[in-house]
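The other protein chains are all here in position, but one chain of the complex has been omitted.
Moving on, here comes chain A:
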Amino acid sequence: MNTDFLKRFLWASILIILQVFLLNHIHMFGIATPLLYVYFILLFPRNYPQWSAMLWAFAIGLTLDAFNNTPGVTAASLTLIAALQPFAIRPFLSRESSETLIPGMRTLGVFNFIVYIFVLTTIHIFTFFSLEMFSFFNLIEWAECAGASTALTILLILVIEQMRSRI
């Protein structure tokens, strides 16, 4: 039980509460729902133990699934990007980068950071909607929902990132 764990636990709880009570009720144009909790995965520092990152992702996913009645859907897609996160950040690291670099606008540069969150968020949301829409699959609806939700999520993350870097 160190401070890092407690901090992450608090951060995860805030994201889950926000997602369940606020963001899940947003459906812009009837299709776009921001899935802000991916932000938690995006912020794992470089060289963070991978098993720990995956367990975090799985726990958060399972909690959200319990609230949304979508058992396994969020857990599966969130664990996937937790596993891919170290590979997504690798191309943007330079030789001078700190060993425990935390991905962000300042540390990676604005453009690199956008590419980084775009890759992971897209993978997560497209997997999420593929698993969720298993029962009656409609290609256009799937693409619309996933695309719009990805755009909205990325926008929201950038806004929060911007606010955080100001403080």
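Annotations for the structure displayed:
To be clear about the criterion, a contact is a pair of C-beta atoms (placed from the backbone, for glycine too) under 8 Å apart; a residue touches a chain by one contact, two chains touch by 3 or more; residues count from 1.
Assume contacts and distances are computed from a predicted model.
One subunit of the complex is not drawn; among "Cell shape-determining protein MreC", "Ribonucleoside-diphosphate reductase subunit beta", "YhaN AAA domain-containing protein" or "PTS system mannose/fructose/sorbose family transporter subunit IID", its UniProt record names it "Cell shape-determining protein MreC".
Considering the full assembly, A:L62 is the residue among A:L43, A:L62 or A:L158 that touches the omitted chain.
The chain not shown here is touched by just one of A:A75, A:I89, A:I117 or A:L152, and that residue is A:A75.
Considering the whole complex, the residue from A:L43, A:L93, A:V119 or A:M133 that touches the absent chain is A:M133. Residues touching the missing chain, restricted to chain A, are 20-21, 24, 27, 30, 33, 49-51, 54-55, 58, 61-62, 65-69, 71-73, 75-76, 79-80, 83, 131-133, 135-136, 138, 141 (touch as defined at the top).
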